[in-house]
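Taking it in order: structure first as structure tokens, then the write-up.
All protein chains but one are shown at their positions in the complex.
Labels run A and B following the written order; every chain starts at residue 1.
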Amino acid sequence: MTMNDDDIILRMKGLRIEGRSEEKWHEIVHGVDLTLRRGEVLGLIGESGAGKSTIGLAAMGYARDGCRISGGEIWFDRVDLAKASTAEKRRLRGSRIAYVAQSAAAAFNPAHRLIDQYCEAPVLHGVLNRREAETAAKDLYGRLHLPDPETIGFRYPHQVSGGQLQRMMTAMAMSCRPDLIIFDEPTTALDVTTQIEVMAAIKDIVEQFNTAAIYVTHDLAVVAQMADRIMVMRYGNLVEEGETRSMIESPKQEYTSRLLSVRELSKAEAKRPEGETPILSVKRVDAAYGKAQVLYDVSFDVPKKRTVAVVGESGSGKSTTARVITGLLPPLSGHVEYNGEPLPADFKSRPKDHLRRMQMIYQMPDTALNPKHKIRDVIGRPLSFYLGLQGRKKEERIRELLSLIELEPDDYIDRMATELSGGQKQRICIARALAAEPEVILCDEVTSALDQLVGEGILKLLIKLQDELDLSYMFITHDLATVKAIADEVVVMQKGRVVEAGPKTEMFTPPHHSYTDLLLSSVPEMDPDWLDRLLAERGEQLRDRGI
Amino acid sequence: MSAILTMIGQRLALGLLTLWVVTMIIFLAVELLPGDFAQALLGQSATDETVNAIRQNLGLDKPAVERYFIWLGDVLQGDFGRSLASERQISELVGPRVYNTLFLAAYAACIAVPIALTLGILAALYRNSAYDRGVNVGALAAISSPEFFAAYILVYFFAVQNAWFPSIARLNETTTFTDRLYMLFLPAVTLTLVTMAHMMRMTRAAIINLMASPYIEMARLKGIPRGRIIVRHALPNALSPIINVVAINLAYLIVGVVVVEVVFAYPGLGQLFVDSVVKRDMPVVQASALVFAVTYILMNLSADILSILSNPRLLHPR
Partner (left out) sequence: MSKATQNTWKLLRTAPPTAWFGLIMVSIYIVVALLAPIFAPYGETEVVDVAGLSIGDNPSFLLGTDHIGRDVLSRIIYGARNTVGLAFITTVLTFAIGAVMGLLAAVLGGWFDQILSRIVDVLMSIPPLIFALLILTIIGTSVINMILVIAILDSTRVFRLARAVGMNIVVMDYVEVARLRGEGLWWIIRHEVLPNISAPLAAEFGLRFCFVFLFVASLSFLGLGLQPPTADWGSMVREMATLITFGLPTPLFPAAAVALLTVSVNFVVDWFLHKTSGLKS
């Protein structure tokens, strides 16, 4: 191994990693090469199963339980981590290579104060003594714009918010001033407005200390802001590698261009017909879980054959609204009208035919399909339950529905739900909803658990079905790209209230309500300069808010 | 701090409520007895007059609710009435026996708890090793043995074939503390065998569960040595489940003592209970059942409270 270039901090050659399933080892990373220079940020991007997190961890010589590094070399500072002893790896981990996990809430030990966890690595590796480490921690907390940097470290992990914790974890990774930090999807679990703060903090601190980083994510727009160079991964292989700017501008591989164009899907807005009774109308609904009120005076309409997107961050009450509409959560006051007729508040008092007309599709296709049922039974049950179809007729209709959702009937009808991929499962959920021949479908974050390309396929299918079957959709989402893709009208919710509502084009053109504005401007764009520009625009304003 | 105080307050209130319900059950159970004390006391041949006289004497002619509260009041003052069989004050009868039973249980616990925790933690750390499998098979075998099997095996080999220990634990006033320990060695080992296996398996499961958490992975990725990870990162979080395991098994120990006391003819509460059941000496059965139930409930209650107190999320609320 010749290290002719002193500038190179990490070099992987022909890295192979195997994972264990069903008592056998399967290769999941098939010989990947990777080079990283000092101070450089490398984006590792790909969909689930691409092996990107596994490669990120391998850069620390670490493989999770049930995985093993089976071949190749991982050179870090003249040490091959693939063959290094435990003691040698322990010496490097935390001091020279550090890790930032996806969920800070789970990765901090609940039993210890944050600053104790910060100081652990530098003291143990002999970099700083305890007092120096504490001073350094407070300094870093300040640089990461955490509130009360002098005292925040003395709190316990569960006493600090998610976005703050993620910054505390970045601070902890920085504690020994490592040469390399692995960021493993650090903003994926956060709301868009929080994501910006964390991204800005990470970018800032990595530049200040000239630390090299591997930034693992599934979101190309996020990585475009953070990385100097990007590696696109798929199924454990490298698809394309290049400088961020040139890759975004002119991708060489078809797969990369598909990833790039994923947010560009946009349906032409259809206007609401004048004077027609909306199919669904939420009228001044207040609702609560026990004593905690979560909805305040929520009103909006879903017009016939249109899509209304309900947008908001977690805790905005958008899913609760869906529960009120379906009758799972009877409201405190207000009611829901269907075709101008008030619906009974509790679904148990609604006639079967009413239940049939309104169907629901869920966020997690994994939990929405019974793992012990065959596809035939999943789709067949509403057919026999609502429409009384039996025997040949039922079988034909199941096949018809499978074709409608673009799955080959012969291949899928006898499979178990567990044998399908996430996207296929979501399609089965759609078929199950369609089997009831509904008029309205409530879609609760139906694409957010899926990979972006798969999610896009689902959105296209839903648009096609709406045209063919004259369906009305109420579409709950936190993702404004999804809104752009599918909505005719938009309802923005915040803290249980509707803050703005109207046709899509109006919502996407200023002036906005200040919260809508914050939401809209926080969605990362594919432009590598977007974050810098936005931060400059928000400028002092963000600093002043002290978040 | 107030959140944790309310939680503990709630547990205590719930525990008291359970205790109260249990006293009612134990009182009512005896009420359901065909015939009554008076009849039982005098036998079938008694005339109606004498039965009635006794009834009045014992207050059995009063309504059940009133009698319940009188009984409860007496019990709270430590007065359980008199035994039908020996006519002695039950509190005198029960007192020393409770001490003997607690002594045996504590003895067994002192052996079982440290061994079980050590074996469990080691099994978790060397998961799937030959040691782990061996311990697991041993534990399953121990759990599966009825107490009397373990007891007689020990007696057969260590008291009969080799007369190292006495096969019977009869105490008298002159028995010294060390004599006691010696005499009770076999019963204590029997109890240890039976409870240790449970404790060890549960400890192992708790630690394995914990070692899979992301913060343990984080600690490894910070380059922290294995020993320190266990002591500093795993143990503080394992405390709550382990305390629970220990308390549940101690509760079991006090109750599981019944069979062992019978085997070794040890004058504890369990033997008194079984004897009284055979003799249908209801007041004594009632009193012993109550003492057992109260101990059991208190053990479980303290398990609850201790595991609240060792949960960092509850100790340091937002």
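Convention: a contact is a pair of C-beta atoms (placed from the backbone, for glycine too) under 8 Å apart; a residue touches a chain by one contact, two chains touch by 3 or more.
All figures in this text were calculated on a predicted structure; none of them were measured in a lab.
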Partners of the unshown chain among those that are drawn: A, B
Contacting the left-out chain in the complete assembly, out of B:Leu93, B:Leu186, B:Met199 or B:Ala289: B:Ala289
Interface with the undisplayed chain - residues on chain B: 18, 21-22, 25-26, 29-30, 32-33, 136-137, 140-141, 143-149, 152-153, 155-156, 160-161, 167, 251-252, 255-256, 258-259, 262-263, 273-274, 277-278, 280, 282, 285-286, 288-289, 292-293, 296-297, 300
For chain A, residues in touch with the removed chain: 23, 326-328, 347, 352, 355, 360, 362, 364, 367-373, 381-382, 385-386, 432, 436
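The criterion applied here is as follows: only the chains that are shown with their structure count from here on.
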Contact set on chain A toward chain B in their complex: 57, 60, 62, 64-65, 89-95, 98-99, 101, 103, 106-112, 120-121, 124-125, 155-156, 158-159
Residues of chain B touching chain A in the complex: 212-215, 217-225, 228, 232-233, 236-237, 312-313, 316-318
